[in-house]
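All protein chains of the complex are present and in place, except for one that has been dropped.
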Amino acid sequence: MLEAAVVLLCLFLVGVSLYTVNSSSVFAAIIAMGVFSIILTVLFVILKAPDVAMTEAVIGAGLTTAFFVIALDKTRDTDGGHR
Amino acid sequence: MNSLLTELPVLLIVIPLAGVPLLYFTTRSGRGTALPALAVILVVVTLLSFSIRDAMHAPVVTAAGGWQPDLGIGLQFDLLAVAAMLVTSLIVAQAILSHDETSGAQHFRTLLMLLYAGSNGLMLTQDLFNAYVFIEITSIASYALVASRQDKGGFESAFKYVVMGSFAGLLVLWGIAGLYLTTGTLDMQSLAPRFDAAQGAVPALSAAAIIAGLLIKLGQVPFHAWKADSLSGASYTVSALLSGVTTTAFFVLLLRVLSALPSLTLSLAPVLTTIASLSIITGHLMALRQPRYSRLLAYSSVAHIGYGLLAVSSGAVTAIAAGLFHILVHAIMKSSLFFLGRSFLHTGNRSDRLEAIVFPEQYRKLHVTLYVLLAMSMIGIPPVLGFTSKWYAVLETARAGYHTGAVLIALGGAVALVYYLRVGIQLVHPGLPELSSPGPASRRLPVPLAGTALILLLAVFSDRLLAFCVQAVVQLLEAV
Amino acid sequence: MIVLTIGITCIVLTGIGIYGLLRRTHMIRMVLCFNILEAAALLGLVLIAYRPDARSPILRAATDVHVLPLPHALALTAIVIGASLTALMLTLIVRVHRSHGTVLVDKLKDWRG
Partner (left out) sequence: MSRISAAVLVSGIIVFGVIIAFELAVAPRTADPLNHAPLTLRDTGAVNAVSAILFDYRALDTLGEATVILMTATVVAFLTPRAKASMLAVRLSSIVLYGVVLLLPFITILGIAVMAHGHVSPGGGFTGGVIVATSTVFYAVVYSVGGQQSYVIAPAANKLIENTAMTAFIGVGLLGLGLAGSFLANAQTGIPLGTPGELLSAGTIPMLNLISGVKVGVGLGIIVMSLFLE
């Protein structure tokens, strides 16, 4: 049961990261990165690392995403998109 | 007193770190002075010079927090660290004196203290992950210093530098994880037997990743382009720091990693030799066609670090010592050349294109003399220290059986002669005598006086200095 | 099984991250690729600590078998350092955008040359 969940989560992880690299908008990529962090958090919990999971949830999914959104907002008025 | 000696390695890291709040609290009101920062350096150098005798006797090994390695972090204070830290302290002190812009001076000094703490940690640590933390401290301080010029070129260079540096940092992190997985330890002292016992390709690949990361940080071929970009985007003081302090620290760490893994070093020797030879050739040839002073010096650095790496990869004790000696001498003279470049700005000329550089009227003769001496040292013309260090490098590399390498080092000097002469002719007979507006005249004597004097004075004792380096390398190899 | 799956995921993520770093020219997306690479390294570190049938390193009874706590500590340190580096990179991007008017690295002067 746990094995199936892990395989599924890993597939999700790879899919989300591929989307982050290939998506047409950078904003979507940033949000995908937040989702990526949350999946990573679940994997850390499965791997018995509660401390790392908490930190990753707070920093990876929360704070870093905020950094990215702010930076994207500051650099919005230029070319970009699918690069 | 005895406990203070065993805690010395930690103190050498913590004192510069304590310099950061010290700088903040001493200068909360009004503008700061350079005194606290200089005091920190003075304390560190005093501690260093009082403990050379103990380090000569045997390396001072410390378990940080009282926990022996494998449980905690091990630090080692040996002759290698003494030699390198004396050189970096000199360069940091020069940088503090050299920075005379009032805006951002406090920020600059804070970063300098952090760079100092990080590089000291890099040179002392025996723990791989601790080394990673100090790599990041040193690197982030370097990125920030490059960006602190606050102009177009500065930000661009800093971004390139961050991209290359972070990639190298990740390589090191991967390597540490792989080594920990296969050998079960992070301590460099106990790594070698476990590394040899481990099977499969993973341990060797992980160690190679760490070495590759450090080579990227040192700017060796094929990752040499960022070095010229970051050094030319930074101010001269920062370039001097990067080519003096950061490079020396990473080289010392590379020496420690290589000596911790003797079997791997032996099998990697051909690769390292190739990288070093290519770096020497590329560095000199690229320097030949650079239109700007700082880029020229940066590419020359690539070649000179190649000399050190070539001597180290030959594996003989005396050759490693010669390589170390040359890297330390190179740190002093290259940083002095960068500090000298600051004087170009005092003429009001913002560009450092070779056809436009000129020394200010005041002290021009002194400046030209300094340039000639330093250039002689870089090229390797007697009687200055650069000649002896290069001579030893050639001699020992040839003695270790690397005749091609020795020829390469010697030929490199010939190429260097061409481009340093080109700069020299321009400086003696400036092409553009009329400048639109003379800049703020500097009343101070040029900072590189100290470095140049050192290069002249120490040339007398060069055989003793080499003997010191040999002893340092013997200590390093015995400790494993 | 779990170890192998996650191990391969780490490697695939590294590949994707490097691919993105080489292919993408939007600076913010390059930082995202760095984050993917770093996440792969973190996953690898936590995986090293993992032992089947072991408990998490919050100690309850002396007889329990626990996973290794050291790699967790290393991973925590790496997360914090990575977040700092991300912040620094993003600040530089904002400043580069201010002065150059672009967020694409191939429009910077002599990039990759």
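For clarity, chains are labelled A, B and C in written order, and residue numbers in each chain start from 1.
Quick note on the criterion: contacts are C-beta pairs under 8 Å (C-beta built on N, C-alpha and C of every residue); 3 or more make two chains touch, one makes a residue touch a chain.
This one's a predicted model, so the numbers in the text were calculated from it and none came from an experiment.
**Q** I'd like the shown chains that the missing chain touches, ordered by label.
**A** Counted over the whole complex, the chain not pictured touches A, B, C.
**Q** For the chain not shown, which residue from B:Val202, B:Leu288, B:Val372 or B:Val474 touches it across the whole complex?
**A** Among B:Val202, B:Leu288, B:Val372 or B:Val474, only B:Val202 touches the chain that is not shown.
**Q** For a quick check of understanding: of B:Val40, B:Val60, B:Ile91 or B:Ile140, which residue touches the chain that isn't displayed?
**A** Of all options in B:Val40, B:Val60, B:Ile91 or B:Ile140, contact with the hidden chain holds for B:Ile140.
**Q** At which residues does chain B meet the chain that is not included here?
**A** Residues 3, 6-7, 10-11, 13-14, 17-18, 20-21, 24-25, 28, 62-67, 70-73, 104, 107, 110-111, 114, 117-118, 121, 129-130, 133-134, 136-137, 140-141, 143-144, 147-148, 150, 180-185, 194, 197-202, 205 of chain B touch the chain that is not shown.
**Q** Even though one chain is hidden, which residues of chain A still touch it in the full complex?
**A** 50-55, 58-59, 62-63, 66-67, 70-71, 73-74
**Q** Hey, which chain C residues sit against the chain that's not shown?
**A** Looking at chain C, the ones touching the missing chain are residues 3-4, 7-8, 10-12, 14-16, 18-19, 22-23, 56-59, 62, 66-70, 72-73, 76-77, 80-81, 83-85, 87-88, 90-92, 94-95.
Everything that follows uses one rule, which is that only the chains that are shown with their structure count from here on.
**Q** What is the distance in Å between the mean C-alpha positions of chain A and chain C?
**A** 10
**Q** With centres defined as the mean C-alpha position, give me the chain A-chain B separation in Å.
**A** 37
**Q** Express in whole angstrom the distance between the two chain centres, defined as the mean CA positions of chain B and chain C.
**A** About 28 Å separates the centre of chain B from that of chain C.
**Q** Find every residue in chain A that makes contact with two or more other chains and list them.
**A** Touching at least two other chains: none.
**Q** What positions in chain C touch 2 or more of the other chains?
**A** Within chain C, the residues that touch at least two other chains are 93.
**Q** Which stretch or stretches of chain B touch chain C in the complex?
**A** Going through chain B, the ones touching chain C are 129, 132-133, 136, 140, 143-144, 147, 151-152, 155-156, 158-160, 162-163, 166-167, 169-170, 173-174, 176-177, 180-181, 225, 229.
**Q** Where on chain C does chain B make contact in their complex?
**A** Interface residues on the chain C side: 14, 21, 27, 30, 34, 37-38, 41, 44-45, 48, 71, 74, 77-78, 81, 84-85, 88-89, 92-93, 95-96, 99-100, 105, 108-113.
**Q** For chain A, which residues count as touching chain C in their complex?
**A** 2-3, 6-7, 10, 13-14, 17-18, 20-21, 26, 29-30, 33, 36-37, 40, 43-44, 46-52, 55-56, 59-60, 63-64, 67-68, 70-72, 74-75, 78-81, 83
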